[in-house]
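Quick one: this structure, given as structure tokens, is what I'll be asking you about.
All protein chains of the complex are present and in place, except for one that has been dropped.
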Amino acid sequence: MTLERNILLGLGVLAALLPFAITDQYVLHLAIMAIFYAILANSLNLVVGYVGEFSLGHTAFLGTGAYTAALLSVNAGWPMWAAVPAAGVVAALFGLAIGAITLRLQGPYFVIVTLSFAEVLRIVANNWIAVTNGPMGLAGVGQGGVSDKSAFLAIVLGLAALTFYLSYRFVYSNAGRAAVAVRENRYVAQSIGVNPFGTAMQAFVLGAFLAGLAGGFYAFYISFVGPEVFRFAFMATIIIMVLMGGKGTLLGPVVGAVIVTLLEEYLRELQELRLSLFGLIVMAIVLFLPNGLMGFVARRREQRGDAPSLSPAIEERTV
Amino acid sequence: MDLFLQFLTNGLVVGVFYALSALGLTLIFGLMRVVNFAHGEFYMLGGVVGWFVTTYLGLDFFSGLVLVALAIGSFGWLVDRFLIERVRGQGEEPGILLTIGLSIFLVNITLLAIGPAPLKVARAITEGPIFLGPVTITKMRLLAMVIGIALIVGAHAIIHRTRLGSAMRATFQDPMAASLAGIRTKQVYAATFALGCTLSALSGMLLASIYSAQASVGGLVSLKSFVVVILGGMGSFPGAIAGGLLLGVAEALWGGYVATGMVDIIGFLLVILILVLRPQGLFSIRAERA
Partner (left out) sequence: MYRYVLGCALAAGVAASGIAASGSANAQDSVKIGLVEPLTGSVAYNGKSVVEGAKLAVEQINAKGGVLGKPVELVIEDGQCAPANSVNAVEKLVQKDKVAVLVGAFCSSATAAIMPVAAKYKIPLVTGVSSSAALTEQNNPWFFRAAETDALMAKAFAKILANDLKLKSVAYVGVNDDWGRGGVEEFSRDLSALGVKTALTEYFDHGSTDFFTLLTKLRAAKPDGIFVAAETQDGSILVKQLQEMGVQSKVFGVGSWATADFINLTGDAAEGIYAAVPYVSSVDTPRNNEFVKAYEAKYKVKPGKYGAAGYNALNITAQAIAQAGSTDAEAIRTALGKTDYKAPNGEYRFTAKGQAYGFDAVLVRIEGGTPKVVASSPVEAPQ
């Protein structure tokens, strides 16, 4: 627990130095995207890793956040500092509503019902021309505001710091421990007085809030929001990050986000082969690193008889 | 009234097609509990391989269909033995990630091999409309429906009338007991997966001859098939058929009387409604398995 915190702090300090260290705008852009994805992956990880239910509808919150921020900016001229928190709040409200319906279900049912919500929102965004401008999307978000990359990096870092602070507080709070208890054994947890629905709901809404913040940031940074923010392709990327890094750890999603972002860019060199190879890498990770990279690190440490693993939970999940 | 009959017919035809493309998934997702996001890619491969064997090997439609079944069936067998088997019994997540990876790989390797153009698959019979009173249907659609129903009946017979079928049912009820009883469960799993892939490939080729085959069609098929399986109830054959018909008719009526632009929303709304009201699906016999 302290190790994880220290690494996160270390990474945070390192990342805070990035704006000074990097002048290359392309690398800066990649850093911004990687941190943006780290926030997203972390928010999904709260549901997947700590509640133990596999949500495929996380883009619902990313998308509502992005649309909220874009609409507030384009129609009402809200600046970024006001629109992004509002995006988080709206997404959290969606999380509350969707969670109230979906968290009653488990296993494959939960997977498909969350996916259905994201798809419903996508189709609404695509057809509700009066509000969302449909497939034409909302262009020119945040025009005249922040445009400097270093400033964007500072903002996304601030959001990431908030994300990890909140996640850390949640994970190591009673609610977080209760969530892990539910994940490991629902019935035992219930028998000691944990309310599975309540704890899952907390994680779900927090995840939605953070994804909404990320979505709001996305709207301002890319300056364009269309229905594709709800698309499954986005979802697949986030899942790959979480599972590649190692779910159920705070560090894992960060590692996954950085690796996948860099991998996608490095693979550009291979042109047409790029995505085929990416698919193969994803399969290889599942087969050879079943608990993600953090699980691999944790196992290596145990073999060497080092301090206890990063998160005891990952080891138990192998059964 | 005439319009209603035509909408209903359209819905039923499309419903049979949906049922057909979801049949394979009801085995893989419903029975084996693999949330298979590569399902649509097996469907796509069916169409593409079908195009290849009819165009380049000069086979007629029906021999092509047999060859497609054999090719994709063995491919499915290998996928299960080499990939799915290694994550069996570990919950949904590894399976989801594995099949997402597989689907990305299959789509893009197909794109690389044959390019992104839509392909024309030879038709089994000549096309032409048939007018039944106020209702229009085409010969090819009728034939596809007949073949589809035959496949559904055939798959049902395999599961309920053969030794493999009873081994499958035993394995999915209790894998431990089944292997104690001498059933080679690994083979059974692989056979089930292969059968599921074969069914989706067959529907892929059949429908490609009516529409067209293309590397990128899989995603939509996967999503729709999940909807159908959930609607009908996990692992239930009659359920998959009923789910397909329900989805087809609901979409046709929504498209007919509301708007065609949002027609895809129907399936997902139905899924949400059904999971909230009746989580075991419309036709599932048993509820959640432990």
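Letters A and B mark the chains as written, and numbering starts fresh at 1 in each.
What we mean here is this: a contact is a pair of C-beta atoms (placed from the backbone, for glycine too) under 8 Å apart; a residue touches a chain by one contact, two chains touch by 3 or more.
These numbers come from a predicted model, not from an experiment.
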{"item": "Among the chains presented, those that the missing one touches", "value": "A, B"}
{"item": "Chain not shown: contacting residue from A:A100, A:V188 or A:L262", "value": "A:L262"}
{"item": "Residue among A:A97, A:A139 or A:V188 touching the omitted chain", "value": "A:A139"}
{"item": "Touching residue (missing chain; options B:N10, B:S200 or B:S236)", "value": "B:N10"}
{"item": "For chain A, residues in touch with the removed chain", "value": "3, 6-7, 10-11, 14, 21-22, 24-27, 29-31, 33, 126-127, 134-137, 139-140, 143, 147, 218, 222-226, 228, 231, 233, 258, 262, 264-266, 268, 271-272, 274-275, 297, 307"}
{"item": "Footprint left on chain B by the chain that the document does not show", "value": "3, 6-7, 10-11, 13-14, 17, 107-108, 111, 115-118, 120, 127, 129, 131, 136, 138, 207, 210-212, 214-217, 220, 251-252, 255-256, 259-261, 263-264"}
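In this text, only the chains that are shown with their structure count from here on.
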{"item": "Of chain A, residues touching chain B in the complex", "value": "48, 54, 56, 101, 104-109, 111-113, 115-117, 119-120, 123-124, 127, 232, 236, 239-240, 243, 247, 272-276, 278-283, 285-287, 290"}
{"item": "Of chain B, residues touching chain A in the complex", "value": "29, 33, 35, 83, 86-87, 90, 92-94, 96-98, 100-109, 111-112, 219, 223, 226-227, 230, 234, 259, 261-262, 264-265, 268-269, 271-272, 275-276, 279, 288"}
